[in-house]
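The complex appears here without one of its protein chains, the remainder shown in place.
Presenting chain A:
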Amino acid sequence: MNVGTHLKFEVLRTFRNRGFLIVTLALPLVLYLAVTPGNKSKHAMVENMPFELYFMTGMAAYGALFAVFSPTTRIALDRQRGWTRQTRVTPLRSGTYLAAKVVTAFLVALPCVVLLDAAGTVFGVRMSASRWAEMTGLLLLGLIPFVIMGITVGHLAKAESMPAVIGGLVVVFALFGGAFGEFFNSGATLKVIKLLPSYWLCQSGKVAEGGGGWTAEGWIVVAAWTVVMVAVAIPAYRRDTRRA
């Protein structure tokens, strides 16, 4: 059993879908480049962060959310085409299968975040290399529950319904998490919003302002969502294995 070959072809299949890749990488970047120049001077600070920094993190979070759902449609199509069933009569381990999906999701998300970081510097976002690394690292960590969510959805929903399901999930989590701006920044609503892992994705930008990254609450929320998503993913995957 050669794990590397499986991973290689898994990644190759994702990156050969150029149309998908280009749109996934370009969309948040284009939004950022379109909106930032006009707002840079108008709203100097959003949530104590300069707009160009806040929106950079927001669009990176939004783009990365889309990116980590990249294995989802592939999974649904593979199931529909009978390829998943075919691999299940080979010695391919579920662990290898799932790990390759996770790696692929992050391989699409990472360039998305890096592109937004680069765009941020164009508009004057500045921080030390270690802060850049910490911010990007937090963002990637915050994606973990969404990666697992994406794999689960791929095993539950049909390929035809994927655009609606993925689009819906990403927009809801991105909007309420604050990727497009903090619409809920006080009171009871904020308490609820802070329970979303996507809120903490968007908060990773605070690192640049000298904040200490996530609060304990952030770590707990992301960890709890990860546990819950794994708990949902396992039966979804098993059920799918059994289907004749």
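Just so it is clear, a contact is a pair of C-beta atoms (placed from the backbone, for glycine too) under 8 Å apart; a residue touches a chain by one contact, two chains touch by 3 or more; residues count from 1.
We adopt the following convention: contacts and distances are computed from a predicted model.
**Student:** One chain of this complex is missing from the view, so tell me which of "ABC transporter ATP-binding protein", "Spore germination protein", "Glycolate oxidase" or "Purine hydroxylase beta subunit apoprotein" is its UniProt name.
**Tutor:** Choosing among "ABC transporter ATP-binding protein", "Spore germination protein", "Glycolate oxidase" or "Purine hydroxylase beta subunit apoprotein", the correct UniProt name is "ABC transporter ATP-binding protein".
**Student:** Among A:Lys40, A:Arg85, A:Arg131 or A:Lys194, single out the residue that touches the unshown chain.
**Tutor:** Missing-chain contact among the listed residues: A:Arg85.
**Student:** Looking beyond the chains shown, say which of A:Asn17, A:Ser161 or A:Thr189 touches the absent one.
**Tutor:** The single option touching the absent chain is A:Asn17.
**Student:** Tell me, which residues in chain A touch the chain that this view leaves out?
**Tutor:** That gives, for chain A, the contact residues 1-2, 5-6, 9, 12-14, 16-17, 74, 77-78, 81-83, 85-93, 242-244.
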